[in-house]
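Excluded from the complex is one protein chain; the other protein chains are retained at their positions.
Going by the order they are written in, the chains are A and B; count residues from 1 in each one.
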Amino acid sequence: MIKVFVTGLGIITSLGDSLESNREALKAGRCGIGKLYNFSTKYSESLLFGEIKLSNNHLKDFLNVKDLGVSRTSLLALHAFNQATADAGLTDKDFSSEDTALILANTVGGMCLTDELYQDSNQHDIGSENISSYDCGSVGVFLQARFGIAGIVNTINTACSSSANAVMYGCRLIKQGYAKKVIIGGTDSLAKFTINGFNSLHILSPGLCAPFDNNRNGLNLGEGAAFLVLEAEQDIADKKIYAEVKGYANANDAFHPSTLSENGDGPFLAMEEALKNAALNPSDIDFINTHGTGTENNDEVESKAMIRIFSNNLPAFASTKSNVGHTLGASGAVEAVYCILNLMHQEIYPSLNFKEPMADPGLIPNLLYHKKTIKNVMSNSFGFGGNCSSLIFSKV
Amino acid sequence: MFYIHNTVCISPQISFPDTDLDQLIICKDNKLYAKEVSYTDIPPAILRRMGKAVRLGVAASNPLFKLYDKLDGIIIGTSNGGMEDCIKFLNQIMHYEEGVLTPTNFVQSTPNAIASQLGFLSKNKGYNITHVHRGFAFENALLDAAMLLVSYPDNNYLLGGLDEISTYNFNIDYLCGYVKKETISNDDLYSGTTDGSIAGEGVAMFMVNNNSDGAVSKFRALQMLHTTDEKKLLTAFKTFLSNNLPQNETIDLFLSGENGDARYTKFYESAESILNKDTAAARFKHMSGEFRTASAFALWISNYIIKNQHIPPHMLKNAVKIKDINNIVIYNNYQGFQHSFMLLSKN
Partner (left out) sequence: MGTQELKQDLKEKIIEFLNLIDVKPEDIKDDQPLFGEGLGLDSIDSIELIVLLDRFYGIKIKDPKEGRKILVDINTMVGFIEKNRTL
């Protein structure tokens, strides 16, 4: 069986626009969540967001984007794409090879242009410059055209587990010979659309989210992009290797459009099948980057599902959503990058804002930065519609 | 790659529950709407929240769920999913100035609402995914199914492609120049010389696995290509055929995604240029309209043609004598830059 390795990483979140700045912030237990600056919504003052403070104009200048109608979702993606592909040493020749695939994940697409979409979708005269950039596919179309990617290009949207599924799809392309290199990316930007959507479900916390805390009262929305370059074992030569993608699984909770079932069958199956796929036992997992949104439902169900898998030997776990908020379609990729930081530096980062364990099952996330021997790390991503996925990364 | 067994298609044509494709349903306003069907199979408590795309997706899948005891996953390609709900929610944001909003439209607006609703209704906890990459959304769903069936050879998957016309995505597609400015009748789609096509929608669902017993057809090859250059398209098409169609086999039908948009005729002509004079060529977008997962309709109708050994006459582009239809090659492109080739053969 062909092994798939991670050879390049790129990331931009409210913690920073590079791998190193994200790591430093995670080590220090910093939180990138605060007041909204870049656009106005009724909730700018009353809610908190994991916002990247760079404006669109700044990003466009910095990234040398002259085209019209490039959404913030695409700009964030481009930034992380550039980092990850440079990190893996990919060249134009690689991009134009049919063996290089590009697999994107996002849920917002160009809908960050909420007001513009409203104008365009309700009129019949002349479209704005953004007219062809609203759909989720627009990010992949933009990157494909900019870099002349010649291999398979795809976009996956399974809500908040989208980019975990992109990693999975990319691994399978490599293992079955459809690609030798796969550039995986998750991206999403803050949008009036999602802010109002999550708010209408009453799951946005007015304060900082507190994953796994007894008094948690919702999530904070965030934005970001993270890219990973995956390559087949035999094509890597002497390249630097960050980690192996050891296992993955996708399952459905088959319960409710926006809440997880009481016993967390979907999360349980995703973790169980990922372990099976990796040929690992639960006791082999040294750390879990949980989905951990900070909503009442998710954290309770995820706790129960983790106990079902790990019983008394639950490894250390944390939620980096307490640092960057919930970056939706990007979260799986952002957290994959954080898992790889865990492996690279043999360290784990504190979960923030946790004070008191919930009455049942009362799990306590990792609260301090410390060094730790980590061989295998699991990342959970669960989305609306019961779309649950787990990934396992291993030290090489 | 895999075998196609039972299929259901809900389209603007008479395709479900009865099928009568020889009779072409006519539309004169550039919008080919899929015909709504009976939804008695869907619990009313759930049906009430569904937008059209979700409703059609569920109605097309229910008959297939009943035929298979073992279903291992649901793989959907949809570029937009429930667009109507998405814009309804957007309109709420604006009309109520971000005030108190109803969440149902938001929850239904995510493209994965269809696959997840299918998972929920069939109590299927297996693989569940939604591919949304525009003109390649269904193609990636096909590739996903093919890869899964290599890893899990005994599995059965529900594979589908669907999209809906909503007032709003119609407006956006119109503003993008994807829809003709003048209104035409769909039976006159290919005679125009103007830009744009007619909008379409529909759902096609397929039960696929590795078991040839009782299968109608075998899905043998898929190729996706990004290009705006018809010469590159031609080279890729030749390579596709030489890689996948053995020399002793012939293309019995070339199914073209021609859509009446004058800008893209060159691609179809380029691909057709290498066919033998006696190869039958047919078109389908006057039946389905143009949409980003129209290739799902193309695959469905190819499977229908193989099963019935009959091509609805209005589909035929040339007057050749039709022999046995064993191999069908489908070529489709979306807006002249996302091209796909498929090879489907009689089982």
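Simple rule for what comes next: contacts are C-beta pairs under 8 Å (C-beta built on N, C-alpha and C of every residue); 3 or more make two chains touch, one makes a residue touch a chain.
This structure is a prediction, so every number in the text was calculated from the model and none was measured.
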| item | value |
| --- | --- |
| Visible chains that the absent chain touches, using the contact criterion stated earlier | A, B |
| Omitted-chain contact residue, chosen from A:128, A:176, A:214 or A:259 | A:259 |
| Hidden partner chain, touching residue among B:48, B:277 or B:321 | B:48 |
| Options B:101, B:146, B:204 or B:224, residue touching the unrepresented chain | B:101 |
| Residues of chain B (touch criterion as defined above) contacting the omitted chain | 44-45, 47-49, 99-104, 107 |
| Residues belonging to chain A that touch the chain removed from view | 200-202, 256-259 |
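Convention: only the chains that are shown with their structure count from here on.
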| item | value |
| --- | --- |
| Distance between chain centroids, defined by C-alpha means - chain A, chain B (Å) | 30 |
| In the complex, chain A residues that touch chain B | 41-43, 104, 107, 111, 114-115, 117-118, 120-127, 131-132, 134-137, 140-141, 144-145, 149-150, 152-159, 165, 169, 172-173, 176, 178, 192-193, 196-197, 199-201, 250-258, 265-266, 269, 383-387 |
| Touching residues on chain B, where the partner in the complex is chain A | 74, 79-81, 86-87, 89-94, 97-103, 106-113, 115-117, 119-120, 122-134, 136-137, 140, 143-144, 147-148, 150-151, 168-169, 171-172, 174-176, 224, 226, 337 |
